[in-house]
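Every protein chain but one is kept in place in this view of the complex.
Let's turn to subunit A:
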Amino acid sequence: MQKLYSNKWVILSLVAPGLLTFIFAILAPICLSFYYGLTDFSGLGNATYVGLENYKNLMSDAAFWTALRNSILLAFGFILIQHPLAIITAAILDKLQGKAEGFFRCVYFIPNVISVAIIAYLWKFIYNPNFGLLNNILKIFGYNKEVNWLGSGMAIWSVLVVLIWHGFGWGMLIYYTGIKNIDPVLYEAAAIDGANTRTVFMKITLPLMKPVIQVNVTLAIIAALKQMETVYLLTNGGPGNETQFLANYLYKQAFSSFKYGYGNAISVVFIVICLVITVALNKMFQEKEVK
């Protein structure tokens, strides 16, 4: 039996497909990115080795820092606006019984199953100065100026609203599952002690949700870093580079500005940032748990 379970060839044949997929679709491209990042390749013709030139340029590239700042803004938007709302909604939903519970849960999640392509264009229409929904809502409240939501100064906030809106259902669902997993005996005990709703939420729900919140916060920060599709269709980083994000910037550099080498250098930095932040967040939360 033990012999069967340690047969090297069987093991190899079982993990080979997974490893080959990883090597071909993830590892090889990263190595290639590293190589192209050291060249001035334009996408066509020959590539000349330029050393660390691309990386030096990147450090003094204002758009790169704007992209990072936007990721941080988005992460804060997720953590300070989307998640608190999601937790509170989940807590209220949990107290609701019967059909209404399922109905609301279903409604909240629907934007999540709709393609980003549709969501981005839909919001482009909502922000449209001529027939957009948002300006029409403002008109109802007596504000008649036509706001250019995707214009300079305003655009990044408009982008954040879309992203916070779109991801809300997902976050809500995860918190909802977390709250459902809390032992009802605890609530009963609190009710006997005469604790009110707020105390129960602050003293029981929130502390017990800590691991779920930690996972969600980690995911939110990483999602903020990786943001691309919505921005690509909504503003493509514009006006200027005001709403730029790393993924969108590297894509634009390679396919619109034909700086393929530079784009790859950004890819490499992008991967390193994601790895470092994921590892750091995991370490941080793990250490806290040990304490």
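Following the convention adopted for this analysis, a residue touches a chain if its C-beta (ideal position, glycine included) is under 8 Å from a C-beta of that chain, and two chains touch if they have at least 3 such contacts; residues count from 1.
To be clear about the criterion, contacts and distances are computed from a predicted model.
Undergrad: Missing chain's UniProt protein name, "ABC transporter permease", "Rod shape-determining protein MreD", "Cell division ATP-binding protein FtsE" or "NADH-quinone oxidoreductase subunit L"?
TA: From the choices "ABC transporter permease", "Rod shape-determining protein MreD", "Cell division ATP-binding protein FtsE" or "NADH-quinone oxidoreductase subunit L", the unshown chain carries the UniProt name "ABC transporter permease".
Undergrad: Looking at A:52, A:80, A:117 or A:189, which residue reaches the missing chain?
TA: A:117
Undergrad: Could you please point out the subunit A residues that touch the chain left off the display?
TA: Interface residues of subunit A facing the absent chain: 1-2, 4-8, 10-11, 14-15, 17-19, 21-22, 24-26, 28-30, 32-33, 36, 85, 89, 92-93, 95-96, 100, 102, 104-118, 121-123, 125-126, 130-131, 133, 136-137, 139-140, 165, 168-170, 173-174, 176-178, 212, 215, 225-226, 228-229, 232-233, 247, 250-251, 254-255, 260, 263-264, 267-268, 270-271, 274-275, 278-279.
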